[in-house]
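The complex appears here minus one protein chain, its other protein chains still in place.
The chains carry the letters A, B and C, assigned in the order they are written, with residues numbered from 1 in each.
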Amino acid sequence: MLLAVLSGFILAIAAPWFFKAFGDRTGWVLAILPAALAVYFGSYIPEVMTGETVVQEVPWIPSLDIELTFFLDGFSLLFAMLITVIGTLVVIYGGGYLKGDKDIPRFYVFILAFMASMLGLVLSDSLISLFVFWELTSITSFMLIGYYHDNAKYRKCAHQSMMVTVGGGLAMMAGLILLMMIVSDPAGAGLQGAEAFSLRAILAVDSGLITGHEFYVPALLLILAGCFTKSAQVPFHFWLPNAMAGPTPVSSYLHSATMVKAGIYLMARLQPGMGGTELWMTLIPIVGATTMFMGMYFALKSTGYKQVLAYSTIMALGVLTMLIGIGTEKAMLAFVAFLLAHAMYKGAFFMIAGIVDHETGTKDLKVLSGLRKKMPITATVAAVVAVSLAGFPPLFGYLGKKMMFETALEAPNVQVYILTLVALTATMGIAVAGLLGVKPFWGEEAETPKPAHEAPLSMLLGPIVLATGSLTFGLAPFFADSALVQAAVTAIWGQETDYYLALWSGFNTAVVMSAVTLVAGLLVYWQWDRVRGVMESLQWLYDHGPEWAYTHGMDRFLPWIAKKQTGIIQNGHLRYYLLTILLTLVTLVGYAFFTRGEITGALSFEVHFYELLVVLVMLTAAFFAASTSSRLGSVAAAGVVGFSVAVVYIFFSAPDLGITQLLVETLTVILLVLVLFRLPEFVSFSTTAARIRDVFVALLVGGMMTALLLATQDVQLYEHDPISHYHIAKSVPEAYGRNIVNVILVDYRTLDTLGEIFVLALAAIGVYAMVKFRKRDERLAAAEASEKEETA
Amino acid sequence: MNVEVLVVLPVLLPFLSAALSLMTWRSQVAQRVIGVGGTALLFVASCVLLYTTYHEGILVMEMSNWPAPFGIVLVSDLLSAIMVLMTGIMAFTVVIYSLSATDPEYEKFGYYPLMHLLHGGVAGAFLTGDIFNLFVWFEVMLMASFSLLILGGSRGQMEGAIKYVTINLVSSVIFLSAIGLLYGMTGTLNMAHIAVVLQGAESPMVTVVAMMFMVSFGIKAGSFPLFFWLPASYHTPPIAVSALFAGLLTKVGAYALFRMFTLMFMDDVQFTHNIILWAGVLTMVTGVLGAAAQFEFRRILSIHIISQIGYMLMALGLLAHTDIRSEVAVLALAGGIFYIVHNIVVKTNLFLVSGVVNQLLGSYELKKLGGLYRHKPFLSLLFFVSALSLAGLPPLSGFFAKFAVIRAGLEAYQWVPVFFGLLVGALTLYSMVKIWMYVFWRPLPEDHPMPERLNGKWDPKTIWMYAPIIVLTIATILLGVYGEPAFQVCLAAGEQLVDPSQYIEAVNPMDHMWLGEGE
Amino acid sequence: MIESKSLILHTATRFLLPLQLLFSLFLLLRGHDEPGGGFIAGLVAAGAIALYLFAFDVPSTKRMLRASPHDLFGLGLLLAAVSGIPALFLGKPYLTALWWELEFPFFGEIKLSTPLLFDIGVYLVVIGSVLSIVMTLAEAE
Partner (left out) sequence: MEPLMAYVVGGLFAASIYMILRRSIVKLVIGLILLSNAANLLIFTASGLTRGAPPLIPEGAQFPDPMPAADPLPQALILTAIVIAFGVLAFAVVLINRAYEILGVDDLDLMKETDA
């Protein structure tokens, strides 16, 4: 299985070369891989149907407990089949749809990479490798949505989908780690190492240990944040219709059949372990049902073919979420049936949308009409899938919908809410099916921007195969039932179910509901324009929904606060930077000092008169330097300070220091004088308030240093002599030197001195470069100027 | 020669290269040969050093043959060796990049000697086991960076340099004062020895002095609220210099914090490390918001450095909330170290890419750029990978770095820091995607003439610009998808850090403890 | 630049310079035992040459030095860095002090050591760097 996943990535990298070799036929060639993978996964069906789980253990980053282990049970297999089969069709279809587009190699690259990521996602055993693939689908999706990147609006759409799904993903990551912490709690399941991230191991844990843990609620909510964003649940749904900015094959594959179901996949996976709680059975159905209703509502309101499809996909995702939330045995069967049905009819519909758009040049449902004569095959296929979408027997969509009704009728929590929304949605669903499958093809023939004609085989293949699938599975449900659905349900329910799919299971409430909604739906379809008029009158409401909040947050609030913050913090004034730094220093040191330190040193002032004199001179000079407005005075005063420091060194037994300080100070003053005469005189800049503030800060820092010196005065933490006693003792016998300071410099601590002379050399290079370096243009300008002078 | 010689090579080689380079001041060819040769040797030496340290344990060389704690020791534990390896990689790649990216004018004004000395200073700072020696290396490194920063002498460079120099000098003074106070209290300068003296000393003044170190290193690392010098200056010098600064310099501050606050100042973790933790959180938030306000390629990247530093500080700060010997502490530190490694690679690489973009289109302003995805898909890919890695998306190095830190944060029950860690990840993505949308996806602005370079054939001269970028991009991918070896090393480094006795025993300052004989 | 062309200064400088340089050498060599050493000696020498520079001008100072300051500090750095390497070949740590006692016909016994070499390196670097800075500034006029 590792190879199955990797092959997709490898082929993705190689795709541009394939394009060079095969040109327009590349789609057909590249499709061989997904087709082969479909056969490969198909070959596991018999094994998996018997309840076997195929596992391939691959270590990855054991230090972080991350494995790349893959496993294949009924549910992964169902997804793997969807991904590879639809993948095959989409690659072929994309080749036709994008024929002649010069960016088409990029399409192949990312669609194949996406396929591989999606396969990795549904096959992963480790939650972290699942997450890795999860984010990879977001990334590839970003590149695919932004396929037409010259268009600013489309770029924005790609950006939005990336931010929403990755943002949710980040929350999910935290959730997954929390889940790991729950199952590795030694008081609970106590899973160790990589086991704690393993889906199989987690699902084997008694769910009570998970749902009863204190981290259950945050873990669940965080994981759901990821699932809801990825699967476009209200209020995160808005990115999905915008994602239709990508080419139609992309929308069909990523944003309908596969990627958006990743969230659904994970929720279904976790249902046995984390489900069954009040929170699960209330929150998820409410979100799902709301999403379902909103999706269908907006589908009915929309007029673009792809928009309608996008919203109806949201509806389907809502249904799936709702079913997981209800979480009964029957719900799981309904869930799988609906999932399969939806993947088939919606995938087909998107491709039809692409065909219509491609061959007529418009996707406006208000315009499209009567295409059936020019596009007979498309029209027929559209009719079939529309019937499936509407949920008529004998198509597979009917089974999905019937099971959904039956499940809704036995929802344990919030049943009224669910049932109401289900009924309304079903009604609108009929109308939407009509809009998609009937309106464009029947009725009067209308003018289209491009003269309509039938699509090429590469584009027709996909819808035909999928429509046939819907029909076959619908007519012979046991075929799908036995092959995939039961195995998938077993995988996510944890044990085999007693329910099975059948076209007719007696006259019951569900059938009545179907009938009623059918009639109502037809009514709505008939009055579509009027209904839409009513819907559009509520425009203000739509304009201030979650998307509005998102856009405002991203485009207004974030830049605003960023600018504001930067304006305050990075204001360009060096003084404020220094003030902040110094105040931070004083605060931290002061806080630590007042909470723990104390001044213990004896305050002995045993001072010689000449010493007192020197330090008084030093301080006076320092304050004069700080306060004078004379440039030269300030420099001279600084020099006096330096010389007094030298004297202090000499007084206190540091002759080398004293001499060095004296020499260095002289040089510094010379340098200052050399440079200062090129600079202007001081002008009094600061206000009095600023001066008072600065004096205050200066005194704080100075006081802090004094306090530190006094407080550390008598602190001696070492029991032995300081290390310098060793230096003294060894100086003559082992280092052959009598000036200990010099011995330290050139022997004990040579490395310091080495570093120090490099600093000196660096300073010299720096000064040289600074003074001598003139940019070429600057030099040219100077040369020109002098030339002009000469000629003048 | 003993195996210990490996410890000194990362310092010695750059210095010899620098000295040679200075002697051949006038020959551009010689400078380049020494530049490439010297950094290549440095790279090889650093690889061998890490390999040896990993397999044979901590290496110590007592400089001048004076026993610790009386002389200066160079110590290579795993953290040091990892950082030195990163120095080697950055040195080599950036010098290669400079071959075709840097204005030949710079080479006449000491570009290569400065570079060598910067590498040497950085390597010295990573390796030294003596606190005053650390100060010296900091100064070498700073002085080299000052000079590199003004190379070119543009207006922006002057302004940036004044702020950079002033604030860093203040930081140095704080550092120096803290060393003086610490020596007064402990009577030693050897870090392992200080650790021994401080163990259980429980003097309140230790914590007080630790605050000074924290502020000083916080400034160097670019921590909140001390980072001002960074956004003011990092985007001003030539791009190869920016890239090297971005990769290495702030990390030296981060390294110093990691070293001091695992080895020496561990008596008051509840207080000290909590400050680091929250400074980290604030750092990442302010940094990422700062970047969101920018519309200049290099500025966005520069300010993002700050935000990334936040994660490293957060990792270190988590020690306040874990048992110091626990697996969580190891994971936090390993995550922090891996984050540093990852960030050095990726950040440098992004700067290098921005340099190529500037060379193609002649600007760093996002609003004046565009069309590169159409015309330079390969370059776009290189940027895209690094940008996503920076934002922490899988399966690149950034993801695993973030994953480790976030996981450690959750296991230490630090919900708020984790929340901000994740939020900042999203905002980082926002900034990176912003660059992507403007520079790569968007067509060239209409008033912008299409430079010929954009459609021209592959220019063989630019190979020296692309090669390092390709290498670093592969590195970030490999650190992700094949991250196990790197992570093992980081975990081992983390284990060494939580157990300072390994470091202390290797340096062994007590063995020679001299009890004042002969007085 | 302050370029006093006064004859007295010229003569004095010409006369003082060798003395000052000699004094700096004295400081350098005795530094291991008495106050002095590479830094102090280097600063004194640099000061002396700087005085010469102020008395004359940059070109003549350069002529007098017969080497550019860059070469001086480059050489000094190399000397200092290399002085530690021989120890490596003896299996000792970098910068380990090595001592040789040499008998010279006239001076008697002179102790030659790597620390001395190192200190000479320091001396050269200090002279080179300080002069480089001063000369650069002087030329910038």
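Basically, contacts are C-beta pairs under 8 Å (C-beta built on N, C-alpha and C of every residue); 3 or more make two chains touch, one makes a residue touch a chain.
Predicted, not measured: the structure shown is a model, and the values here were computed from it.
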By the document's definition of touch, the residue of A:2, A:367 or A:657 touching the omitted chain is A:657
Just to verify: which one of B:273, B:299, B:376 or B:402 makes contact with the chain not shown?
B:299
Using the document's definition of touch, tell me which of A:420, A:509 or A:571 contacts the absent chain.
A:571
Consider the whole complex, including the chain that is not shown, and state which of A:201, A:446, A:558 or A:667 touches that chain.
A:667
Which chain A residues touch the hidden chain?
566-567, 570-575, 578-579, 582, 601, 603-608, 611-612, 615, 618-619, 622-623, 625-626, 631, 634-635, 638, 641-642, 645, 648-649, 651-657, 660-661, 664, 667-668, 671-672, 675-676, 678-680, 682-683, 685-686, 694-695, 697-699, 701-707, 709-710, 712-713, 722-724, 727-729, 731-733, 738-741, 744-745, 748-749, 752-753, 756-757, 759-760, 762-764, 766-767, 770-771
Just the residue numbers, please: which parts of chain B touch the chain that's not shown?
132, 135-136, 139, 142-143, 146-147, 150, 153-156, 158-163, 165-166, 169-170, 172-173, 176-177, 179-181, 183-184, 189, 231-233, 235-236, 290, 293-294, 299, 303, 518-519
The missing chain sits against chain C at residues 33-35, 39, 126, 129, 133, 136-137
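Operating definition for what follows: only the chains that are shown with their structure count from here on.
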Rounded to the nearest Å, the gap separating the Cα centres of chain B and chain C is 36
Starting from the mean Cα coordinates of chain A and chain B, work out the distance between those two points in Å.
25
Counting only residues that touch at least two other chains, what does the list for chain B look like?
15, 18, 22, 63-64
Enumerate the residues of chain A that touch no fewer than two other chains.
747, 750-751, 754, 758, 761, 763, 765, 768, 772
Chain C residues touching chain A in their complex are 31-40, 43-44, 46-47, 50, 69-70, 73-74, 76-77, 80-81, 84, 95, 97, 99, 111, 113, 115-116, 118-119, 121-122, 125-126, 128-130, 132-134, 136-140
Within their complex, chain A touches chain B through residues 59-64, 66, 106, 128, 131-132, 135-136, 138-139, 142, 146, 149-150, 152, 155, 159, 162-163, 166-167, 170-171, 173-174, 177-178, 181, 554, 558-559, 561-563, 565-566, 569-570, 572, 574, 577-578, 580-582, 584-585, 588-589, 592-593, 596-598, 705, 708-709, 711-713, 715-718, 720-727, 729-730, 747-752, 754-756, 758-759, 761-763, 765-766, 768-770, 772-776
Show me the residue ranges of chain A that touch chain C in the complex, using the header's touch definition.
655-656, 659-660, 663-664, 666-667, 670-671, 674-675, 735-739, 741-743, 745-747, 750-751, 753-754, 757-758, 760-761, 763-765, 767-768, 771-772
